[in-house]
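One chain of protein is taken out of this complex; the other chains stay put.
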Amino acid sequence: MPDDLPATGPAVDAPDEHISPARLQAFSDGVFAIAATLLVLEVKAPVTGQPVWSTLRHEWAALDAYAVTFLVIGIAWVHHHNLFHQVLKVDRGLLFLNLGLLGTISFLPLPTATLGNHLSGHDAVAAAVFYAVSMAVSSVWFTFFWHHLSAKPHLVRPSARSQTTLRRRQSLLGPLGYLAAAAIAPLSPVGSLAVSAAIVIYFILGRRSPAARTRLPQP
Amino acid sequence: MPDDLPATGPAVDAPDEHISPARLQAFSDGVFAIAATLLVLEVKAPVTGQPVWSTLRHEWAALDAYAVTFLVIGIAWVHHHNLFHQVLKVDRGLLFLNLGLLGTISFLPLPTATLGNHLSGHDAVAAAVFYAVSMAVSSVWFTFFWHHLSAKPHLVRPSARSQTTLRRRQSLLGPLGYLAAAAIAPLSPVGSLAVSAAIVIYFILGRRSPAARTRLPQP
Amino acid sequence: MPDDLPATGPAVDAPDEHISPARLQAFSDGVFAIAATLLVLEVKAPVTGQPVWSTLRHEWAALDAYAVTFLVIGIAWVHHHNLFHQVLKVDRGLLFLNLGLLGTISFLPLPTATLGNHLSGHDAVAAAVFYAVSMAVSSVWFTFFWHHLSAKPHLVRPSARSQTTLRRRQSLLGPLGYLAAAAIAPLSPVGSLAVSAAIVIYFILGRRSPAARTRLPQP
Partner (left out) sequence: MPDDLPATGPAVDAPDEHISPARLQAFSDGVFAIAATLLVLEVKAPVTGQPVWSTLRHEWAALDAYAVTFLVIGIAWVHHHNLFHQVLKVDRGLLFLNLGLLGTISFLPLPTATLGNHLSGHDAVAAAVFYAVSMAVSSVWFTFFWHHLSAKPHLVRPSARSQTTLRRRQSLLGPLGYLAAAAIAPLSPVGSLAVSAAIVIYFILGRRSPAARTRLPQP
């Protein structure tokens, strides 16, 4: 129905000025915060009659998966913040890449629960592969974001334009690392989770965020 | 009790200046984000002892319904943002239309779970009708919004006043499309979900948002 | 341990300048939005093998309780917004009254689920009383708020100071109405829910919000 309406403005390439980066970030913050906070619902509390400590010990896989996924979401939030800090305008491409990212972030409670249920069981390899691939998919969006921003430099703050190609390359670290974790799963499902944990800890401790690390000296 | 109090200000038509568009948007963003993120709780993670891959394959209907509803809520958030970007003042009508919209958005996890549970079962037609009608109801609020704004142009930014009638007409695309999806359900419940998916993908890829598409050339 | 530290500033009555009304509202908006959105989780979706329509018909009580509570929370959000719009400074009293309000708001999914489970069953009176009293408790905080603001006019915008006593009186409408709903429950549990619904609809349609209704003519 709207197809036969004349498009009086530029129809394809112009940034959609009606979505402000601020409101996009507020909505995204909500999804990140909720996904991170819902995770704990997948860890079963000991019910009446179950011994508390041994039940919690039995839940070690769910607790470990909780901790790793919480940090994965926290890191994704940091990367998201760094990225949109460089964005001047939100076009449709960014808008829908963002929906894709949020859709996979809000999906993470499912593989986390799956891994928690199976890591100490007989189908642990499949659960570990599902978990690590989900992490890879949720982090590869940042590569798409930077690719989009490299191609459309007018969306980026002038001071950050020279760095989008570098950032795009750096953003591959997450997905490639999680794919390595998936590849290790058949050898050791627990080792696969440990690799995911190592990637997160590396992001936290081992280097500065790409945005900060490579920024030019302040004049 | 307050009925016998004298109303010292204009009592019926004046915009309610105490609700700022900004806080209305913040509250609404919260509901959109939470409804989108809660959806995944309706997909059952494989529990201990269940094979991971075949259980997930068995959950294809729940996963597809998750993906479509997530995008429906994402699109509704985009439309909501575009709409309130044009609003100067929030009156009681907008306030309670907004509550109606949010009430139906936050209701969507229920038909989504219903469709996920039944799409591959024997009552799939009813589930598909319930799902598509729920989508239609959640999107028809935008028609009510634009109708209200057409009737009260002082609530709208001057630059957008000439377009409210056009927007109201455009806003029928969503509800009519979802009603078509409901009409298709008796022939093919899976086809009905596919139509809803097509509507969402059309909104994402096939055209610019109404606000952007029809905006006047910038002076 | 901090007890033996000297208090170098005014220790009892001074407003706590470290809590801004804006952040208090943001946190509160989050709680309102989440409580409203969680409600739908208490309505059970028809599971595989259950007929869709007759199961949903069987859930009429849960669906009605969902709708009424959603609107109760929406109205509370409107009242909260109107109230904090008049507040200049947040002192400890307001801060902890707000925590009390939010604690009872976030509690509402429990009586809502209870009513949904029992309204068509044999313990409907108790469920209806629990529901209506919970609504009364969640709304009486506004009376406490206005009482506190009447006693501390320096917390209120100058233009609103003359109206705090009036608002406090008006704020009794909610709790008294819900107590009436509780009183009706032994006669008719469904009638009790209908009274709660009528109160909400009265707030929506029948009068302007107290803040707007009684505001002084703008100079």
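Labels A, B and C are assigned to the chains in the order they are written; within every chain, residues are numbered from 1.
Assume a contact is a pair of C-beta atoms (placed from the backbone, for glycine too) under 8 Å apart; a residue touches a chain by one contact, two chains touch by 3 or more.
This one's a predicted model, so the numbers in the text were calculated from it and none came from an experiment.
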Check each of C:102, C:135 or C:160 against the chain that is not shown and name the one that touches it. C:102
Going by the contact rule already stated, which one of C:66, C:84 or C:130 would touch the omitted chain in the full complex? C:130
Could you list which residues of subunit C touch the chain missing from the display? 1-3, 5, 7-9, 11-12, 14, 16-19, 23, 26-27, 30-31, 34-35, 38, 41-42, 92, 95-96, 99, 102-103, 106-107, 109-111, 113-114, 117-118, 121-123, 126-127, 130
So that we can see where the missing chain sits, which residues of subunit A does it touch? 25-26, 29-30, 32-34, 36-41, 43, 45-53, 56, 66-67, 70-71, 74, 77-78, 81-82, 85, 166, 169-170, 172-173, 176, 204, 207-218
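Note that in this section only the chains that are shown with their structure count from here on.
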Distance-wise, how many Å sit between the C-alpha centres of subunit A and subunit B, to the nearest whole number? 25
Centroid of subunit A to centroid of subunit C, CA atoms only: how many Å? 36
Two or more partner chains touched - positions in subunit B: 26, 30, 34, 38, 41
